[in-house]
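Just below is one structure, and these are the notes that go with it.
Here the complex is missing one protein chain, while the rest keep their positions.
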Amino acid sequence: MSALRGSTGAAGGATTDRPDQPDRPALVLRGLAKSFVDVQAVDGVDLEVRQGEFVTLLGPSGSGKTTTLRMIAGFTRQSAGTIEIDGVDMTHVPPHRRDVGMIFQNYALFPHLTAAQNIAFPLEMRRATRSEIKRRVAEALALVKLEGLGSRYPRQLSGGQQQRIAFARAVVFHPRLLLMDEPLGALDKKLREALQLEVMHISRQLGATVIYVTHDQEEALVMSDRIAIFSRGRIEQLGRGEDLYDRPVSLFVADFIGESNILRGRFERDGEGGWLARGNLRWRVAAAQEDRAALSDGSAAAIVVRPERLRIVGLNDPAVAAPGVNAVEASVRDALYLGSIRKYELMLPDGQAATVRRQVGGGEREWQSGDRVGLIWAVNDAVLVADPNG
Amino acid sequence: MRQLRPVNARSGRRSREGPIVNRWALLAILPIAFLGAFFLVPLVVVSLRSVTDFAKPTGDAFANYGRFFASAANLRVLGNTFWVATLSTVVCLALGYPYAYLMNIVRPRVAGLLLIAVLLPFWSSLLVRTYAWQVILRDTGIINTFLLDSKVVDEPIPLIRTTLGVMLGMSQILLPFMVLPIYAVMRRIDPEYTKAAANLGAPPFAAFRRVFLPLSLPGVLAGTLLVFVLALGFYITPALLGSPKDTMISQFIASAVQQRLDWGIGSTMAVILMGLTFAVLVIASRFIRLRDAFGSLEES
Partner (left out) sequence: MTDSWRQPHRLLLVALGALTVFFLLAPTLVVVPMSFTASNSLTFPPEGFSTRWYEKMVTDPQWSTGFVNSAKVAFLTAVLATALGTLAALGTVRGRFPGRNGLQLLILSPLIVPVIIIAIGMFSVFVRWKLAGSIAGLVLAHTALAMPFVVVNVATSLRTVDRNLELAAQSLGAGPVRTFRRITLPLILPGVMAGGLFAFITSWDEVVVSIFLTSARFRTLPVEMWEQVRQVVDPTVAAVATTLLAVTTTILLLALVVRRQAPAR
């Protein structure tokens, strides 16, 4: 990673002036907390971010993402815990000495300065020479592909262009960290998707360490090395997108990332894993799942199955009784054609709904609304989690 | 439940965070000290003089107040002041409400011109405007010359040195203070409301009376209050246009201090005027937010 960073950085025309220290984390948060008069906005966050890593804070509105970011930037003083950037404790360092670039949701471009003057601002603050400022502003404009628009004022730029200028301004001084708070939130979907890739590519190209805030899970999955799921001021789970999707540690994460089918019940332990029992329905739980969830016998639990891991078969299909497979009878309520996939909304005998997604063109049989079918999934495709509301 | 309450309003957020005093507050020290020395101290000194300056030696600190209220002439000054202020306020309301309403319904460009028509006099010298009224109203002034020349009357009709004259001059000068608050409130009334009323079957005048008028009342109250309070303290206009027999409080104070050199009675009247002004403000503040009244000055 570090070698890559050095070389691509040079190619991109903007190298980091600091020598890389791959073993020292770029950012360490320990027990970080912030309480306002009537709200515990952030409640004990621990996080270690490697040099050059792209970490996204993802969570519903009000979960404390912005507050965390503002504490890292130094705009808000933490109530407890520590923040270390490049191994230095930041508690008493004011924002302008933290060397942290930030991109605001509304970009916060200075309206009385041109795009180029905006980008030059951090360099002037660092007393760069005039020729160096000129060179680096030009490089930064080239980096975001807006050469020639330097003399425009922010209000003369489109939303996407303003976003790029804000990005250029935040990286032109090679900050130790790049913070972004929903930087694409104000843009329409198409532009947002294009810029997601661009922001990701340029950040990688510069080798920047990025803390990115969003409430859009798809955006998080597309861009990040790792994702921290925030809920009520805490990190609920931290990991790569695949980890979160395939192995959510809680119902909250399972529900928040991707679409899931959640089957609630009581967990019954036996020698090799256990069962999830619900009325007269019982489903097998794999031993590995039982280990991971560490649930006590008889506790409220749920199994989570992703819609694409479910299969629909005929009631008499032999697959229903195959080993390592869970099955349940269901009826098709809606069969929806969505282009590349078909989506089925099913109802289980006890009235619970389930969603199934199947790729179109896989040669599978099509089902109609009203069909009575068997719903099956591999035992290993289901995840067991505790059900706090059970 | 309490911990989960979302605090999203920006203003609410800011006021909850951080220390009770911040560093920006330091910047206010110099201007406060300035106002304290050159504005508050003079007011305090005036108030003190009403209980320390006496025409003849006395043991009673409130002798001036006793002397003041014992004189019928002094009470007539108070009564006259209230009378003129009330008249001017009524005239301002009668002209100002329709004017603000008109500003609110015309095209923005026209509204801008109407606004300038209000702002120009708002900012131009009170003395000049009063002088102009003098030129118009006096016995050899424009109106009387015209009436005499066209033989409508044989001798000049009394316009200057009458309550009518004072009222004309004061209404013209005070009208902007009525129009601006009313307009500010009207502009915030969503036009959809009247449309909704029409849609529900209200004829135009009913829609106005039942929906628009009540919504615009805060502006009316604010403007009325502002005009009345300012009218109480008028000096130049009644001095130049009014009759020497019907003086207003400010004239009384000026002549007590300048001509009679009776600071005791002058400052007593000043304290009474100040008290009246604040009393009106306090009473009014129970019905409206004072910000509505003075907020409009921000937009002027």
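The letters A and B name the chains in turn, as written, and every chain counts its residues from 1.
Please note the rule applied: a contact is a pair of C-beta atoms (placed from the backbone, for glycine too) under 8 Å apart; a residue touches a chain by one contact, two chains touch by 3 or more.
Predicted model, so just to flag it, every value in this text is computed and none were measured.
Trainee: One chain is left out of this view; which of A:H92, A:R155 or A:K190 touches it in the full complex?
Mentor: For the chain that is not drawn, the touching residue is A:R155.
Trainee: Using the touch definition from the top, which of B:L26, B:A73 or B:L200 touches the missing chain?
Mentor: The one listed residue touching the chain not shown is B:L26.
Trainee: Can you say which of A:P25, A:G62, A:P122 or A:G374 touches the chain missing from this structure?
Mentor: The single option touching the absent chain is A:P122.
Trainee: Tell me where the left-out chain touches chain B, residue by residue.
Mentor: Those residues of chain B that touch the unshown chain are 15, 18-32, 34-35, 38-43, 45-46, 49, 95-96, 98-99, 101-102, 114, 116-121, 123-129, 131-136, 140, 142, 145, 172, 175-176, 204-205, 229-230, 232-233, 235-236, 240, 249-250, 253-254, 257, 263, 266-267, 270, 273-274, 277, 281, 290, 294, 297-298.
Trainee: Can you list, in ascending order, the chain A residues touching the missing chain?
Mentor: Looking at chain A, the ones touching the missing chain are residues 73-75, 94-102, 104, 106, 108, 110-112, 121-122, 125-126, 155, 169-170, 173, 179.
By our rule, only the chains that are shown with their structure count from here on.
Trainee: Indicate the whole-number Å distance between the mean C-alpha point of chain A and the mean C-alpha point of chain B.
Mentor: The computed centroid separation for chain A versus chain B comes out at 60 Å.
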